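Just one protein chain is left out here, and the rest sit where they should.
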Amino acid sequence: MRAAAFLIRLSAGLNRIALWGAVLAVAVMAFSAGYQVVARYVFDAPPVWTEELARRAMVWAGMLGASVAFHERSDPNLFPHMVSVRGSRGAALALLRAAGAAVFVLPVLYYSLLGPSFSLARGFIGRTLERKAEMMGISMAWFTAAIPVAFTLILIHLLAQLARHFTQPPESTPA
Amino acid sequence: QVKVALDSPPDLQGSGSYVWAHTFVEELKKAGIEAEEYQRGALGGDDELFDQVSQGLLEVSMSPLGIVGSLDNTIYGLRLPYFFQDMGEVDKALYEGGMLEKINEGTTSHGVRVLAVNTVGQGSGIFNTKKPVEKVADMQGLRMRALDESQIDLFEAWGASGTIVSWAEVPNALQTGVAEGYLNPPIVPLLFGHTDFIKFFTDAEITPSLRITIVSEDWYQGLSDEDRAKVDAAAEAANKANRDWLASQDSVYGKLKEAGVQISELGDDARAAFREASQPVYDSGLVTPEQLAAWKTAKGE
């Protein structure tokens, strides 16, 4: 019970942080893309980093946004009402949903961190750590990290949703 | 089974990189090693292919030069303007001067080996939509599409300006004037159908036009000595086919003219002036002074 409550609080807290991160990233994306146009006509030579920064901010915005969408259950869903089914049938459905999401999320997380022969250095993040972004000259890992971060958040939300299903009264039906 | 990811349409007349890949696959098959071509884009974009190679999930990929440069920038020596006379000099630096080995020192620890460097056409020249360029001063005021920061430096050194546009947006950018030109080998506007709006070509031969063949180091080292010799032999045959193909490419100028592109040749003085004006790129940090020295030694300077 205590663990479940902690998990639910953790998920909500992390979601708030992710939401602010996503909002910031969208703003950065819009400003650097807009600045690129202004710079071309006002200074005649746009800085080289605007395109890349805008694109990479979009990656962060999208991945964090995806985790928020998972948390608030706003992803496109053909049978959204199944979420409010309770009782033993509801429990089975909740477990099935969690298992399904985990089947997708876990391999992504695993291969983000580990590469061939369980090597951290050759996992996705390890590989991109060595690579430099084209124009900004910093490690690609600053951007590729968006993927394991978002999928970790989703995993936590997933567990919290499960915890909530089994410890709390039904939520109102999602719109 | 060896998977070879293509980066161009399977066109033995138009695409030098396909000539390489196809010869390589056929030679492997002849030697009894199963190999298969995968169409451009089927297994993912350049970054994805590079990543799959580095993990040993894909054996061979035809890739852009810059992608290896993101691991180790030794290879950028091949992008220095007016550094190589011709493909012969490139081959000399790579194979006799040991630069291919030097490049691989920086990449094999990441699971990626550069197996070969391929030509995809004559040296790249200046394409634009505005005016004939016959001397450096004609570059004044042109806004060129740039690939990266070193190209912007180059354009600025010529008195033009550069703007970064991703390849997917290049047709739009050229049609609408967001960019007014680009550097490319003569075949590119023909291959990509840009001749509707590209009107002028200057045969400035700035850099050789190259793509590279990368292979998975895990796969390469895991081969038996006998198989590795077969792979090396296939690569050598592919190199030869690729260099022979280049010799057959002079018709491309006629095709450009047919497509309505006006071609300007540079006289010796004009060429020397371009070479002179390109010097700042050598100090722009594209390669370190040590790497530059290594390249110079390797090509026999």
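Should a chain be cited, it is by its letter among A and B, assigned in written order, with residues numbered from 1 in that chain.
FYI, contacts are C-beta pairs under 8 Å (C-beta built on N, C-alpha and C of every residue); 3 or more make two chains touch, one makes a residue touch a chain.
One rule holds in what follows: contacts and distances are computed from a predicted model.
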Can you tell which of "DNA polymerase subunit UmuD", "Succinate dehydrogenase", "TRAP transporter large permease protein" or "Oligopeptide transport system ATP-binding protein" UniProt lists for the chain that's not drawn?
"TRAP transporter large permease protein"
Could you tell me which of B:31, B:57, B:263 or B:292 touches the chain that is not displayed?
B:57
Which residue of B:26, B:48, B:134 or B:227 touches the chain not shown here:
B:48
Which listed residue (B:173, B:231 or B:246) would be found touching the missing chain in the intact complex?
B:173
For chain B, enumerate the residues touching the unshown chain of the complex.
38-39, 41-45, 47-48, 51-52, 55, 57, 165-166, 168-169, 171-173, 175-178, 192, 196
On chain A, what residues meet the omitted chain?
19, 22-23, 25-27, 29-30, 33-34, 36-37, 41, 51, 54-56, 58-59, 61-70, 72-83, 85, 93, 96-97, 100-101, 103-105, 107-108, 111-112, 115-116, 124, 143-144, 146-148, 175
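Here is the rule we go by: only the chains that are shown with their structure count from here on.
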Just curious, how far off is chain B from chain A if you go by their C-alpha centres, in Å?
36
Once bound in the complex, which stretches of chain B touch chain A?
51, 54-56, 66, 70-71, 110-111, 146, 148-149, 152, 156, 161-166, 178, 218
In their complex, what parts of chain A are in touch with chain B?
40, 44-46, 48, 50-52, 115-116, 122, 124, 127, 130-132, 134-135, 140
